[in-house]
Structure formats: structure tokens, C-alpha cells
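A single structure is presented below for examination.
What follows is part of the complex, with its chains left where they were.
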Amino acid sequence: MDSLLTVNNIWMMICTGLVFFMHLGFAFLEIGLTRQKNTINILFKNLFIITMGLLLYCLLGFNLMYPGEFNGFLGFAGFGLSSPIADGSLDLAYNEGYTYWTDFLFQGMFAATAATIVSGAVAERIKLNSFFIFVVLYIGLVYPIAGSWKWGGGFLDEMGFYDFAGSTLVHSVGGWAALVAIWLLGARIGKFKDGKIGAFPGHNMPFATAGVLILWLGWFGFNGGSVLSADPELTSLTLVTTCLAAAAGGVSSFIVSSVRYKNYDITMFLNGILGGLVGITAGADQMSPTDAILIGAVAGAIIVFGVALIDRIRLDDPVGAVAVHLICGIWGTLAVGIFGNLAGVDQFVTQLIGVGCYAIVCILGSFLIFYPLKKTIGIRVSSKEETEGLDIHEHGMDAYPDFGLKQH
Amino acid sequence: MDSLLTVNNIWMMICTGLVFFMHLGFAFLEIGLTRQKNTINILFKNLFIITMGLLLYCLLGFNLMYPGEFNGFLGFAGFGLSSPIADGSLDLAYNEGYTYWTDFLFQGMFAATAATIVSGAVAERIKLNSFFIFVVLYIGLVYPIAGSWKWGGGFLDEMGFYDFAGSTLVHSVGGWAALVAIWLLGARIGKFKDGKIGAFPGHNMPFATAGVLILWLGWFGFNGGSVLSADPELTSLTLVTTCLAAAAGGVSSFIVSSVRYKNYDITMFLNGILGGLVGITAGADQMSPTDAILIGAVAGAIIVFGVALIDRIRLDDPVGAVAVHLICGIWGTLAVGIFGNLAGVDQFVTQLIGVGCYAIVCILGSFLIFYPLKKTIGIRVSSKEETEGLDIHEHGMDAYPDFGLKQH
């Protein structure tokens, strides 16, 4: 047995576990920032995403995303996983960084993440069945095909587009779909009324905070594992840039929002941390600590203005998913052309092209899924259901049946 | 220093940490699925289990379970841990997969798990002192002795019985005791009344969901560490089968229960995931991905019918522990004879014999502990205490004193 393979493979398995754990982080964040009456509904969506996401990625996603030799736009290596264990042929030389199984599982955890981002934006009003159909099609087809363009060795990879761990391939891919979805869905009842923006405070700040800290921890695996080996220099540098960008994002968002709103708003601090994490993700292995702090700090400021912008254009994004994942995802992707080892005009233009390609496929893809759904079975729950809460209507339960809850 | 030992040992230590973390998962799941008035009581039980469990396993469990050469039924290598650090004799060649210390701690975390399973089933009505006595005797004696039959190289191991990570040795061992305990304890007041089954919704679905996701993460260590080395092929295959079975269990339980009950019941989704995990545990290193999905899917369906069955025979299991850990544990153990590398009639029969042996020792063992307790100091709290909540009576506190709670 090759010792270095074993070592690398351990690191990749740990990172896989950490990315898996991000699903708890997303779930906590999302329920924390929304109202208690829709809590079970959100948890249910998140359970569906991680379970169905893994099954779909096993059935077809993995082989769409990493089809081997292909035309650079679309390839498919067949249904199911192809490395049987019974015939003794498991190829340990598959890659010196990990086994075939580790590769599948690590990438499978990523795939589910993209859908989770959408889940937050559409929370509190989407029809569950329609969301399930979206998840199946988006994780099953759009995410892996779009992903193959870069990580599968497709045309964007050939062109020199750089996205280390997925500011674009994961976060923007989720973010674009979130944007399309909230545009088609419309705002929650009462959010924009008489020209005013209604406040819908999240129901549980400890969960929201725990969600962000769990996500930060998960990012150790998300970025650290994207080195695709345990290379000591690259993995450890990546963790440093990741953590510094998160820290800078949080502090920057805290300062900018407290200057602007004269208030210590914890949701800004939280989303600032996430913005910093999303921002560093495209180039986490290419930046110095100072670069990372700058990228994170800009991302943190983007959050404050981005959240306000989404409100101003009358889109309703309960958790700030578009600002965090789409806007900071674009920022991080472009930042690869501005900071660090790859900085340069050519690289910046290439990054811009990459961002544009993903914008097109994701907007088209998510529109082609959500629009027909809207025109047929519908994507939005009834106003009665929305007002009284999805938990009681779709799940026949209350998330906290023993607590006396305020009506509002 | 041998590099491969170091590598393997890292993996085993990480897995130890993950199995430890399952105790938070169990605690969250258990309080989430029960009423708020008994929350502290449950947390207290779980703290007792992990702390006392480790001390007991250090004092005698480890040396009962792994006694070295013995008669195959019962052996004991002496009190306490035997690898002193002061005399410079620590044997790094103890095992190429881990050191003596890692071995102890990994196994110690497992030992405590078995008792936690019982804790969920008896929740909301058991007398704390009696439960403590049960824990001491069951973790201290029954679990390690029964475990020695297979993992300690005893007679079931000789016979070819296979239980990779404990569908039987851990989960059924907990599950049988849970069954005996709830039969002796009786149902909670109001659970079965006038021929109807009362609904006792859990008080906190976010905790229940977090519990399951933490348990799933913990299973990376539970199964991944049961390879007893960092062998890249086996560990990574094991993580893939584990995760696919969990995913299939959840989706299957979700579908079956929504068809049957016309309702999206999150507790079924959650227990389906756990059922899939318990089901794959006996053969996680012997299955293909397809086998794993099938095993998980069957386990998910078993959960729906199993929970209903326990209700129908008028046993009160607040968290579904018997369906999850006992029934799916048996299913997973038998599945080793049906699917994967070891499938065959002989193996199936051997698995059946193993299941039977553990049934006998665990039913007898737990009965011999609980029955005398019932006849002497009692195992059930007073009906006043049960109605008003164990937290106030046994702990003089409320788990959430600042919240206005509904009476019921």
C-alpha cells in the first residue's frame, strides 16, 4: 500500500466529512434567519437535498461532471459508479490524491451544496413538490454539466479559467438559480407593502450563528479538500487564506453596517463572514494572507450593500443568499484576476468570460425548470398556507409544539 | 517512527473523535423527539453515559471485551489499562493500525453508544438512579462480554459470524435492552388510552434534525474507523456505502411514509436515515454502492412499518429506538448473508445464529438488571413527577426557564 496515497486519502475523507457537515450549517442558518412557522419545511428541504443529491450524483451526476475525454461541453460516462469491488480491480493508482470512492463522495457533497443555496432564498413560500423537482433536475443535470466545463476538463478549463473551489462553480451556480427562483416566486406576503420594506426577523439567532460557525468549519474541507491532496504547503496556506478572509469579511461587514445603520446587526456580521468565505473560494490557494484579508474585507462590504440592493429591487431573499453566494461568488472569481499569483488583465478577462458562461447556463437552466413548474403545478403555496405556516400545512406539525408562540 | 502507523493512527483518532461526537447527536435527537419538560433529565442521562461509560470501560470493559487468548465465551485481562507510559515500554508495534491508547479510546466510545440507545427508549418516565445502575452493569459487563464473542475473537468469530461495525454488537445490543426496558416500564401516561394511540410530538425539530446529521457525520468514524486502519480502498468504500445507505434510507422512509400517511413527516425522514445507517453497519466494507442503496432503502421502509408495529403491540418508544437500532440492526446483520462479497446461504445461517445469540444474552442480561430494580427501588417515576416533568422534580430546573411554555 502506498503511504502517500493513504495520507492524501485521509485528508480527502476528512474534508468530505466537513463538507457534509456544512449541510447542518446551512440548515441552521436558514431556519435561524426565517420564521418559526416554516422551520420543519426548511429542515425537510435540506434533508431531501442531501439524501436525494447523493443518490442522483451516484446515478448520473458524477459521470456527467467527470466524463473523462469529451467534447468540452457535454459528456457522460454512463449510469452509476463504475469501480466494482468484487472483481479485485479497484485501481489504487486512480489518482495519487485519493481513491475513486473518495473522489465520488467528496464531489457528491459539493453537488448537494449548490441546491441548498437556493433553498434559503425560496424559503417560507415555495411549494415543496416543485422544489423537489427543481432539486432533481438542477443537481442531476445543470450542476454537473456546468461543472464539467471547468473541473471536468471542459472548454473553460482549456481557456485558463480559474475557480479553485467553486466561487462560481458552486456558489454562483446556486446563486443564479436563487435569483431566478425568487424573481419567479415573488416576495413573501407583507415584505413590500406601501412602498416600505417589511422586517421579518429570523426566529432563532443562536441557530443562525451556529450555522455560520459550522459552515466556516466546513470550509476547512471545502477549500482544504479542493487541493485534491494533502500537500502540506497548499493545504495549510489555503486554510490560512480561508480563515483570514472569513475574519476580514465579518469585521468589515460589522464595521460598514454599524456605520451605515448605527446598529450592531448580527445578521450582517454572519453574512459578512460567509461573504468572505465565498469570496476567497475561487483563489484560496493563490493568495497571500494580505490578499485574502483584502478579498474578504471587500466581500464583507459587498454584503451590506448587496442585501440592501436586493431589497431595493424588490426581490425577497430571506437569508441573503443572492448577496452572499452570487454577488460575492462573482467578486471572488474576478478577484483571481486582481490579486495573487494569477493576477493580470488576461486572467481577469478570462474570469469574466467564465462568470458570463455560468450566468447564461444557470439562468437558462433554472428558468427552464421553474417557469414550466410555475405554469403547471405552481411553485408557490397558497396565501392561507403561507400566513399560517408551511409546517402545519405540509407537515402537520409544529417545530416547537411545547413553546407558547407569539402570533404575528 | 513508522510512518504508516502514524498515518493509520491519525485516522483512528479522528474516527474516535467522530464517534465521541455521536453522543451530542444522540442527545439532540432524543431531546428533540420528546417533551420539553424532560429535557434536562435526558441530557443528564447522556452526560452520565459518556462519562461513566468511559471510566467503566477503562476499569474493566476493555479487558473483558479484548481479553486476548480466552475460552471464547468469557475472559478478563485484569483491571485498568495495562500499557504504562513511565517504564518506556509502550509497544508501538501493538498493531500497525493504531496504538494501544487509540484502541482503548475508540472502543470506549463505542461502548457508551450502546447505552445511549436505551436512554432514548426509556425517556420521560424512567427513574434516574435505576437507569444509572443499569448503565453501570450493562456497559460494564454485558456489552463487553457479548462483544468479546465476535470482536474479541470469541466463538462467534470462530464460526464466521460477520459484523463489521456493530449492527448487532452495538445497535442490537442496545436495541434488545431498549425492548426489555420499555416492556417492563410500561407506556407513558396517556400514550395508549381508550384503544387509541396518543400523539406526543417532540418539542424541538431543529435539535432532532441536527442530531441525525451529527450522527451521520459520526458514522464516518463509526464505520470508517471499524476498518481499523486507514487502508484507502476499504475506508473510502466504507464511507461511500455508509452515505448511500443513509441517503437511501431517508428517501425510502420519506416516500413510504408519505404514501402511507399522506403527510411529509420529518421524524420518519430522520429515522429512515438512521435506519439506513444502522442497516449498512454490519457489512459496510463488503457492499457495492448498489447493495448499499438497496440495504438502506429496505431499512427505510422497515422504519415506517417498525414504528407502527411497536405502537400496535402497545410498547411506548418515544424516539423509535427499537425500530431503528434493533429491527434495522437485525436487518443489516442478515443483509450480510444476502448482499455483497459474503452473500450465501451458509453465511446467512451464521448471521442468524449470531443474531440469536445476542438476542439471548441481551434479553437475559437486561431483564436480570431491570427486573430486580423494578421489584426493589423501582424503575419508574411517580405519575405526579411524570405529569409535571422530570426536570423540575429530579433537577429542580427548567430547560428553558425564560420561555413561556404551553401547558399540556
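Annotations for the structure displayed:
For reference, chains read A and B in written order, and residue numbers begin at 1 within each chain.
Everything that follows uses one rule, which is that contacts are C-beta pairs under 8 Å (C-beta built on N, C-alpha and C of every residue); 3 or more make two chains touch, one makes a residue touch a chain.
Model, not experiment: these values are computed from the prediction.
Note on stoichiometry: the full complex in this file contains 3 copies of its one protein sequence, with 2 placed in the shown coordinates.
Keep in mind that, in the parts below, only the chains that are shown with their structure count from here on.
Inter-chain centre distance (subunit A to subunit B, centres taken as mean C-alpha positions): 33 Å. Listing the residues of subunit A that touch subunit B in their complex gives 1, 3, 5-7, 9-10, 13-14, 16-17, 20-21, 23-24, 27-28, 31, 39-40, 43-44, 46-48, 50-55, 58, 80-81, 84-86, 90, 92, 98-102, 104-105, 108, 128, 204, 207, 394-404.
Interface residues of subunit B facing subunit A in the complex, by the touch rule stated above, are 3-4, 7-8, 10-11, 14, 18, 35-37, 201-206, 209-210, 213-214, 216-217, 220, 224, 230-233, 235-237, 239-240, 243-244, 246-248, 250-251, 254, 263-266, 269-270, 273, 288-290, 293, 341, 400, 403-406, 408.
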